[in-house]
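With one protein chain removed, the remaining protein chains of the complex are shown where they sit.
A and B are the chain letters, set down in written order, and residue numbers restart from 1 in every chain.
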Amino acid sequence: MSTATDLNRPAAPPAFQEINSSRRFKNRLATILVGLTFVLALAPLVWLLITVIAKGFQYVLNADWWQKSLAGLTSRQFGGGVYHAIIGTLLQGLICAVIAVPIAILVAVYLVEYGKQSRLAKAVTFTVDILSGVPSIVAALFIYALCITTLGMPRSAFAVSLALVLLMIPVVVRTTEELLKIVPDELREAAYALGVPKWKTIVKIVIPTAMSGIITGISLAIARVMGETAPVLVLVGYTTFINYDPFGGSMASLPLLMTSERLTTNEVGEARVWGAAVTLILIITVFNLLGSLISRLTSLKTK
Amino acid sequence: MSDSDTVGRPGAPGLARGARGGAAPDTAPEAPISTPQGSGGTPAQPPKVITRPGDKIFKALTVGSGVFVVAMIALIGVFLLIQAIPSLADNQANFLFGRDWDADPEGGLAFGVLDLLLVTVFSSVFALIIAMPVSLGIALFLTQYAPRRLARPFAYLVDLLAAVPSIIYGLWGAYVLAPALAPVSTWLNENLGFIPLFATGTSNLAIGQTIFTAGIVLAVMLLPIITAISREVFDRTPPMQVEGALALGATKWEVVRTTVLPFGRAGYISASMLGLGRALGETIAVLIILSSTTSHFGFSLFDGGDTIASKIARAAQEFNDPRGAGAYIAAGLVLFVLTFVVNAFARSIIAGHKEYE
């Protein structure tokens, strides 16, 4: 009632209440600070990219860079290329994906289609969470302890791939799980009602429906593991020669090349390190773009 | 079919281990899972449901993969432990409290992990202290302040920070950022040197291979991690609450403070813990940035030294003697346990919050 009398007061001067100045000041300050943090985040990104490009881009413009290895070159000789390391990076990443992706998709299928709220499903979810937090150096040590000390395997690119599998599985499980969850139940029911067994429903209807997203997730995951350095440091030796055999001998990769050539403290070493950095960033970018391209090509069309 | 074959192989040993590993994964598949045909919900149901062989095989494959993953995490712990024990038995120093690291098997092992652990935790916490407020600001900016149309591309830019490999962060940190920070660290050291944090340390400030530099680089690496999760949580603030605050005449900041922040607090803290876990295990960036030292860690930002991860990576190419390697594996086990605890804690914070689903 009191408001009614207030309103009846003749001609209250301002139509709207003024916000008092301290509140307005706080609001403005908060807006500025929040905007600044964003700039603060972009600064290192821009700085870092400019650094890498400025220091390394000139070297990757040479065709030799992409076609030759560093075989036979001393640490004082310019020239050669990182073909051997590119091959290693791609090979290790792809072997890792070949092993990790099927396992990860099956785990996600288990979680979404079979496990639901069971105790095993909860344990799996927890494990995937923990696995995604396992440092790459620990994954590398584990594979070292398992394959090299216990099973007596030599250090090899394959061992690297196994360590990367541990890092890749949780990433792919997570994305696949989210994507399978948003496949409408109606599609599953439609398939069941046609007399399609559950496993075929999953393989032929549910997974294909989520496929474009899964492919994007996989290529992002590959891009990520290809930049990992700790596993290559522990599990495989560096070489300047081209090696296509993942099971035997040393094999270079871009991160390994960078850590090894970093110790060459002259202009030649610098060229190799920063050139490799540009190359690695380019490869990662290509995989990221490839992911979104494939997903765009295979995404569900309505027209 | 060839897919399932590749999966079957690694899955099989996993199954065997899982059964030994614990009761949970062993009993779970039967009891509470509703069978594909569903009616297995109650044991009282008399007729058995026919399941096709294809369904049985496929389900077994998925369950096997699940068990394999669970077994994996247990195997990591077990294998590291098995490999560490002989070296720990030979260790002439106190492993947990010793501050010197001598893993050269000639002349006897004497390795203590304490200094490595201190540097690991110290640099990670320093990174977290920088990254937390900045990430909070970014997450608020992206969810509350940025213009709707720009929010997504902006978020993409922040995510790009996560796509940069850590080795490139390391190179940038060591060769570009470190010298650039020299004036800042020199100023801090000269004016605030009486505080132990800024006391003269074991590393040359002009070159900048310090925990200070490493921590800042780590902080940059944490930004996208903490931001991504916080952003997701802030985005789920119930619009009702926001509108309620707006209707009371709250300013934007007041809306954020009274609705978004309280709602997202647990998610933000959890995200920060996940970030901490990431920082604790970061290897190559720290390895490249920090200068090695033989002196003890003095709790100064201007010390050099090694984290557990960087120490392992530094020695990795010389892991030829199993007992020497065992010492590093023991340190790796400490790191594994540490990150396990931090990650499990981070997950448990979110787990209690149904509203984040």
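Some points to look at:
Everything below uses one rule, namely that a contact is a pair of C-beta atoms (placed from the backbone, for glycine too) under 8 Å apart; a residue touches a chain by one contact, two chains touch by 3 or more.
One rule holds for everything that comes next: contacts and distances are computed from a predicted model.
One subunit of the complex is not drawn; among "Cytochrome bc1 complex cytochrome b subunit", "Tripartite tricarboxylate transporter TctA family protein", "Phosphate import ATP-binding protein PstB" or "Formate dehydrogenase subunit gamma", its UniProt record names it "Phosphate import ATP-binding protein PstB". Shown as candidates are A:S75, A:T209, A:S250 or A:S295; the residue that touches the absent chain is A:T209.
Here one chain is not drawn; of A:G35, A:P154, A:P197 or A:G249, the residue touching it is A:P197.
The missing chain, though absent from the display, is touched by one residue of A:L29, A:V98, A:L187 or A:V286; that residue is A:L187.
What chain A contributes to its contact with the hidden chain is residues 116, 184, 186-197, 200, 204-205, 208-209, 211, 300-303. Interface residues of chain B facing the missing partner chain: 34, 37-39, 41-42, 45-50, 52.
The working rule: only the chains that are shown with their structure count from here on.
Rounded to whole angstrom units, the spacing between the C-alpha centres of chain A and chain B is 15. By the touch rule above, chain B contacts chain A in their complex via residues 3-4, 6-7, 10-11, 24-25, 27-29, 31-34, 36, 52, 54-55, 57-59, 61-70, 72-73, 75-76, 79-80, 82-83, 133-138, 140-142, 144-146, 154, 157-158, 160-161, 163-169, 171-172, 176-177, 220, 223, 227, 249, 251-254, 256, 274, 277-278, 280-284, 288, 309, 312-313, 316-317, 319, 322, 325, 328-329, 332, 335-336, 339-340, 342-344, 346-347.
The residues of chain A lying in touch with chain B in their complex are 17, 19, 23-24, 26-27, 29-31, 33-38, 40-42, 44-45, 47-48, 51-52, 98-99, 102-103, 106-107, 109-111, 113-121, 123-124, 126-142, 144-146, 149-150, 166, 169, 173, 197-200, 202-203, 223-224, 226-230, 233-234, 237, 255, 258-259, 262, 273-274, 277, 280-281, 284, 288.
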